[in-house]
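Structure first, commentary second.
Of the protein chains in this complex, all but one are displayed in their positions.
Letters are used for the chains, namely A, B, C, D, E, F and G, taken in the order the chains are written, and counting of residues starts over at 1 for each.
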Amino acid sequence: MNREEILDAFKDGRIDLKETLSQIDQSYYQNVGHTTVDLDREARTGAPEVVFGSGKTAKQIIEIVDVLLSKEINTLVTRIDEKKYSDLSASLPTHAVYSSDAQLLSIKMKQVELTESFVGVVSAGTSDHKIAQEAALTAEFFGSQTLQITDVGVAGLHRLLTRIDEIKKAKVVVVVAGMEGALPSVVGGLVKSPVIAVPTSVGYGAAFEGVAALLGMLTSCASGISVVNIDNGFGAGYLANMINQI
Amino acid sequence: MNREEILDAFKDGRIDLKETLSQIDQSYYQNVGHTTVDLDREARTGAPEVVFGSGKTAKQIIEIVDVLLSKEINTLVTRIDEKKYSDLSASLPTHAVYSSDAQLLSIKMKQVELTESFVGVVSAGTSDHKIAQEAALTAEFFGSQTLQITDVGVAGLHRLLTRIDEIKKAKVVVVVAGMEGALPSVVGGLVKSPVIAVPTSVGYGAAFEGVAALLGMLTSCASGISVVNIDNGFGAGYLANMINQI
Amino acid sequence: MNREEILDAFKDGRIDLKETLSQIDQSYYQNVGHTTVDLDREARTGAPEVVFGSGKTAKQIIEIVDVLLSKEINTLVTRIDEKKYSDLSASLPTHAVYSSDAQLLSIKMKQVELTESFVGVVSAGTSDHKIAQEAALTAEFFGSQTLQITDVGVAGLHRLLTRIDEIKKAKVVVVVAGMEGALPSVVGGLVKSPVIAVPTSVGYGAAFEGVAALLGMLTSCASGISVVNIDNGFGAGYLANMINQI
Amino acid sequence: MNREEILDAFKDGRIDLKETLSQIDQSYYQNVGHTTVDLDREARTGAPEVVFGSGKTAKQIIEIVDVLLSKEINTLVTRIDEKKYSDLSASLPTHAVYSSDAQLLSIKMKQVELTESFVGVVSAGTSDHKIAQEAALTAEFFGSQTLQITDVGVAGLHRLLTRIDEIKKAKVVVVVAGMEGALPSVVGGLVKSPVIAVPTSVGYGAAFEGVAALLGMLTSCASGISVVNIDNGFGAGYLANMINQI
Amino acid sequence: MNREEILDAFKDGRIDLKETLSQIDQSYYQNVGHTTVDLDREARTGAPEVVFGSGKTAKQIIEIVDVLLSKEINTLVTRIDEKKYSDLSASLPTHAVYSSDAQLLSIKMKQVELTESFVGVVSAGTSDHKIAQEAALTAEFFGSQTLQITDVGVAGLHRLLTRIDEIKKAKVVVVVAGMEGALPSVVGGLVKSPVIAVPTSVGYGAAFEGVAALLGMLTSCASGISVVNIDNGFGAGYLANMINQI
Amino acid sequence: MNREEILDAFKDGRIDLKETLSQIDQSYYQNVGHTTVDLDREARTGAPEVVFGSGKTAKQIIEIVDVLLSKEINTLVTRIDEKKYSDLSASLPTHAVYSSDAQLLSIKMKQVELTESFVGVVSAGTSDHKIAQEAALTAEFFGSQTLQITDVGVAGLHRLLTRIDEIKKAKVVVVVAGMEGALPSVVGGLVKSPVIAVPTSVGYGAAFEGVAALLGMLTSCASGISVVNIDNGFGAGYLANMINQI
Amino acid sequence: MNREEILDAFKDGRIDLKETLSQIDQSYYQNVGHTTVDLDREARTGAPEVVFGSGKTAKQIIEIVDVLLSKEINTLVTRIDEKKYSDLSASLPTHAVYSSDAQLLSIKMKQVELTESFVGVVSAGTSDHKIAQEAALTAEFFGSQTLQITDVGVAGLHRLLTRIDEIKKAKVVVVVAGMEGALPSVVGGLVKSPVIAVPTSVGYGAAFEGVAALLGMLTSCASGISVVNIDNGFGAGYLANMINQI
Partner (left out) sequence: MNREEILDAFKDGRIDLKETLSQIDQSYYQNVGHTTVDLDREARTGAPEVVFGSGKTAKQIIEIVDVLLSKEINTLVTRIDEKKYSDLSASLPTHAVYSSDAQLLSIKMKQVELTESFVGVVSAGTSDHKIAQEAALTAEFFGSQTLQITDVGVAGLHRLLTRIDEIKKAKVVVVVAGMEGALPSVVGGLVKSPVIAVPTSVGYGAAFEGVAALLGMLTSCASGISVVNIDNGFGAGYLANMINQI
């Protein structure tokens, strides 16, 4: 029952006051001990709660997922490595979908129609592909069409220039790059849409686990660029969908 | 003359081939020695070139501004302190507008109609106000209506909560905060629109000139947030307008 | 024998001078080769010596614990992972209690009465729970009643606000958070009691193993907050008990 | 009128509904443009709002102070250098008290009775004295008696040991030190009361403006210690008074 | 006298043994108290000693320059600001040349023929121009022809692409950029010659005085790039000439 | 077919327009899903694309290598550890050569004549040898003769001085050092050729995984030195060959 | 009166008990408000208290110096810039000696005989001379003979090698260097005596105010080297004298 149905039932005398208050309370949050599952998130922010899989046990994840699914909420779990997925899989509905590249697990309880406009997801190198995949699948989960363009780093500029007309058609562009993280600056100078830059931890030595790329993106000489955390493909995909749906 | 007019003049025999090529070339870039002014930027990225005032002499700025104004381009100059403005002011058209808070100089050659939707600009403390002002005036320069909400930092949560309904109506929200930079996380958990977080260098000691706020914003536990450089009010306003105009 | 008993025995002629001096000496410190066990700590600082388990071998820990237990001292060992506990367990008294979440081992030789006032222990996310547990169990070990409130991070502010009245009743509040570490600022602005902030290493990328949270807590815009080391649940619990017992 | 008086006046018909609502609203916050003065802070957190003077103009400070004084609130302004004080002084009531050492300005509208217990404020070197002074005057402003002990750094241990009995009598101890910041560890091992450590930016080279002292205090081998921001004498004094008043 | 002339004079009996040894010694080094001027540098490394002007007084610089000029050595002094130059100028020969942009002072005692091949010096923004100038003038001092291309940063890629054919003809390319420092990666992917990257301290916030650019250049995804210190235009020009003269 | 052959075939009617365009396109790039293999690199930058092995799966590497070999391109794969090599080896041509020290895999489809001039590769300690090996083998792959001089760190200066005459004959010198990274400064002061400095991650504690050596090399007091990323033997070897081939 | 004289006077009845206790107390420490002057330091550590001038006012310094001189203690004040010296000079005895290079002020009340063995003070560049001077004058103040060797940085190795025989005769060697700080490694590999390395803040960019030199010295590949704080010439001179006097 949603809140309106609860109040109707109360008015009709089908449930008493105590039961009514308890049910209303449960429509907002459900406590499973280790976690306070936020059932009101979609109403408040436009998107259901997403489960951050890292640092939670398989058992904790299943208990949270069960609550969400029982409310018919489309459920996304991030940062699930293959080991944890194999621990989880037996407890999941058969229509659950797992991507080992993106380390994402999604379980849809209702279909989401895809947008006509699309999110561009551009990545610099082969090793940045996983994070780009996380961004693209996240945007799709929330209803955005996406277009991925891979391995077009700035050291081989022609690879980017031959694809730039496609990229220009995106309503918002996610750009994923490690090492020196220069790709968002170049893309940002060529397109009219907002650019969400994702630094990755690809590289070694002075790349400092993504810090070089992060600083490069924050200090970009191009305008219209903002940045999310290192390797945060989910965050970029979430925000890209938000902008794409405006 | 724009490029179509140039080509018409060529066809009509009013100008010869050499003159035509030269004029077309000048419609893209104009070189003033120290700077290659980008006249094609608006066509390519949707917004005219903005002049970054810091690190340029007053003389260099005037030479660049003169080129832009001669092409009837609306011109924005950022990071102009009062000393530099007073050096510049005699050389500027009378309708130039300077904000010492925002350190912005704007000279409009044609009016820009403001959007109906608006950009929310929320700031945490009195000392963050200047950067918030830079963001708001930038978004307005490019055509966005804005709403500023000031001094609603998280240590006095009720100040924020009494204003949250107004903030929720913004199409995109810029959140400006120094010190621990926690405000974007709180706002991000309460609104449905994208949040652009601007860390400021307000604070001392372990604030490390804005690094504490920057890291806090990058690692926010709320979704839908992206970050620009420390004290980069211009960048946030530019991007906010871009999203607001979608 | 405590020091008074030793001196009585000496006066009565039951022990000679040499024995007396040796026994007095041993009432202060006992040397077990690798470690100088501090038996006077409780008299001096109000709490017995706590054994920092990390970096010590199981054998070293047992030798230290044996000394403490032989003096009837309540003994707490921190940072004991499950592997080390299983190496230790056969050598421990049966009433030893181990928490794998908190990585704490406690062995009580005498009961400690719990305070009526209590320590609030508030944590931001599911992954911060272990450190919160370490803080709570430590405070309880030394005699404080505690109240734990879990998973009330700032991105879902309503979860915190529905619990704030309980938190306000605590004599001192420990707030545990990773990522951007914003929770202490919000709690600190709402309560009258001192807040001890514990940054955790939860997060990735620009969280830098807890540094983002640490800096955020140190630069909090709320007053009445102080900070302990990253992941130092023990330190927070120890100090919270100290304040709670005032 | 406080809120009870406002409601009485409303009930008696002395003021109408609109006036009543407006007056109630003003009992919480008063907006002076750049700042939202928090008038409810004392009710909520036990202490009135303190004005952070750094980064505000003299004019802004006076406007805020005027609001607070008009409500008969005891007012403390921090980080006022001598130049700013001289700009302010003509606009202040004659009983305003300024300390150039502590950079504090206090204006009391009602007397505060001092506690019998006291806050110990211990500092390591001559150059740390200003921050110690800021801590002590802050604690006194809020009603705590204090005892200052100066220049007892660890390189001349005997200076500390001759004063330790006095320090042990404090209900809570603030320890201020720059350079390697070792003093809190030594004090913490000798006393039964909580220690609030304040790193200062005293030192050069590898002191890194207080970072060496900050890290040293966070990683102290003594228990019962927590840390505030570099040079944050105010924060330490505020918290010390809070604990002292328990 | 050079060393051969000294030995001839000795053989001919024009100078005695003691005088001979003393003159030979002085052909290697000359001590002026604060400095040991290296007169043998050109023989050993192919280029005369260059005077690093920063941190030396005007008086010290003149004493060093006098020694070099007395040996007919072409003399370059780096990092001379306008104030120091005006202190120096009266003591300099009239053919001394000062560049306030590059902060270089050069005094040629013999002409150096310029190479036919040239060093390309490419800079990203107007504010990077000074360092580019330092690099170009240094390379010219040592005998290289140079070609400067200014303000072709990656955010307006077309500016670079219209100049790339000229850049490709350089035997070695110096690329100067601040902020995210992406230009060397793009240039490096388009040319066949070695690229010497110079990060500048242009930028603010997360540019960290040139660190963002430095890290970006060190982790470039293009090959054939090496890096010199932040703002080290001299070092880049010196090395570029060395390679150009191979 | 190269592009000329394709156009000849088109002219002769052997292939139609569509086939011609497709074949020309494939002469520039070939897309294998995860990677856009750059077949035009040698024409553009003088050297074929090199495969960065780290972060790619064995399967991805083989697919890329197959494309390159099918075009008769000499192929170098870097950062292949022994585990990955053993996964790859069955799929490689028999003339593939693997170096476990240098973690390089090279497969030559045509012989490259070695230069007469040579690249000097000088390393400071036994543990730096692997990176020196990576530099030397890379330079050789592209056609340079090399001379390696090992274990001549500055703490035993005579070891270096007895080899310096050999080093002076190199056209360009690669200097590899960890710990304090002082060797390039000493070598740079003794030779006339350009020095490429490679910091290594050898060392512990304050060596910070190569940062100490990196900073030391960037701030060298000798001229003619430039620096590549930590442990980037490949980058140094590539650039050294480029200079050696001038 | 020293303590023996005080006790004699007490025994003879010249002073009473209260006066005796007070005089004994003052033989250890004398409190001048801001500072607790340590009069017992020489007895305890072998050297009188040294006054750290930075961060103290001229007035505070004079009050401390007066106490020391009144006890006939040789007095050294460090980090006195010329401005502060001119504020102080009128209040000093005429035999006070000030060095503006070393920023040291020394006032000797009794002569100290110089050692026969000597401390070598070797510095890398002209700009490191001031710190070397601080070290040498400090060592001399405490009684060591010194030998200074200037401007022998590693980029011109021959300058060092011609002086190495002199350096080898020192009982202990202080080596002062900025930039990459390589000189101690080279010296340490050539001498039999302990080397005290002093990093200086000379340099720019990646020198990071002396951090590059500090890290280089800490990770030196030579043995027998230890390090003091950046620019801490005093500390090096103090320690060098201590070792020289063994």
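One rule holds for everything that comes next: a contact is a pair of C-beta atoms (placed from the backbone, for glycine too) under 8 Å apart; a residue touches a chain by one contact, two chains touch by 3 or more.
No experiment lies behind these values; they were computed from the predicted model shown.
Trainee: For the chain that's been dropped from view, list the shown partners it touches.
Mentor: If we consider the entire complex, the absent chain touches C, D, F, G.
Trainee: Who touches the missing chain here, D:186, D:228 or D:242?
Mentor: Reading the full complex, the residue touching the unseen chain is D:186.
Trainee: Which one touches the absent chain: C:48, C:210 or C:224?
Mentor: Among C:48, C:210 or C:224, only C:210 touches the chain that is not shown.
Trainee: Which is it among G:51, G:121, G:191 or G:206 that touches the chain not included here?
Mentor: Residue touching the absent chain, from the options given: G:191.
Trainee: Of the listed residues F:137, F:152 or F:225, which contacts the missing chain in the full complex?
Mentor: Answering carefully, the residue with contact to the hidden chain is F:152.
Trainee: At which residues does chain D meet the chain that is not included here?
Mentor: 124-125, 153-157, 179-182, 185-186, 188-190, 203, 205-208, 211-223
Trainee: Residue-wise, where is chain G in contact with the chain that is not depicted?
Mentor: On the chain G side, contact with the omitted chain comes from 44-47, 50, 171, 188-194, 196, 214, 218-219, 223-230, 234-236, 238-239, 242-243, 246.
Trainee: Give me the chain C residues in contact with the hidden chain, please.
Mentor: 28-29, 33-36, 38, 40-41, 52, 54-56, 60, 199, 201, 209-210, 214, 229-232
In this section, only the chains that are shown with their structure count from here on.
Trainee: List every chain that touches both chain B and chain C.
Mentor: Both chain B and chain C are touched by A, D, going by the contact rule given at the top.
Trainee: From chain C, how many touching-chain steps at minimum until you land on chain E?
Mentor: The distance in steps between these two chains is 2.
Trainee: Looking at A-C, F-G or A-F, which one is a repeat of the B-C interface (more than half the contact pairs shared)?
Mentor: Going through A-C, F-G or A-F one by one, only F-G repeats the B-C interface.
Trainee: Could the interface between the copies chain A and chain F be described as same, meaning over half of its residue numbers are common to both, or is it different?
Mentor: different
Trainee: Rounding to the nearest 5 degrees, give the angle of the rotation that lays the CA atoms of chain A over those of chain G.
Mentor: Angle of the fitting rotation, chain A to chain G: 180 degrees.
Trainee: Using only Cα atoms to place each chain's centre, name the chain farthest from chain G.
Mentor: A
Trainee: For chain C and chain D, let me know how many angstrom lie between their CA-based centres, rounded off.
Mentor: The answer is 28 Å.
Trainee: So what's the Cα centroid distance for chain D and chain F, whole Å?
Mentor: Distance between chain centres, rounded to whole Å: 60 Å.
Trainee: Quick check: how many Å separate the C-alpha centres of chain C and chain F?
Mentor: Distance between chain centres: 54 Å.
Trainee: Among the residues of chain G, which are close enough to touch at least two other chains?
Mentor: 125, 156, 205-207, 214
Trainee: Building nodes from the protein chains and edges from chain pairs that touch, which of line, ring, star, complete or other describes the result?
Mentor: Topology of touching chains reads as other, fitting no named class.
Trainee: Every pair of chains that touch: which are they?
Mentor: A-B, A-C, A-E, A-F, B-C, B-D, B-E, C-D, D-G, E-F, E-G, F-G
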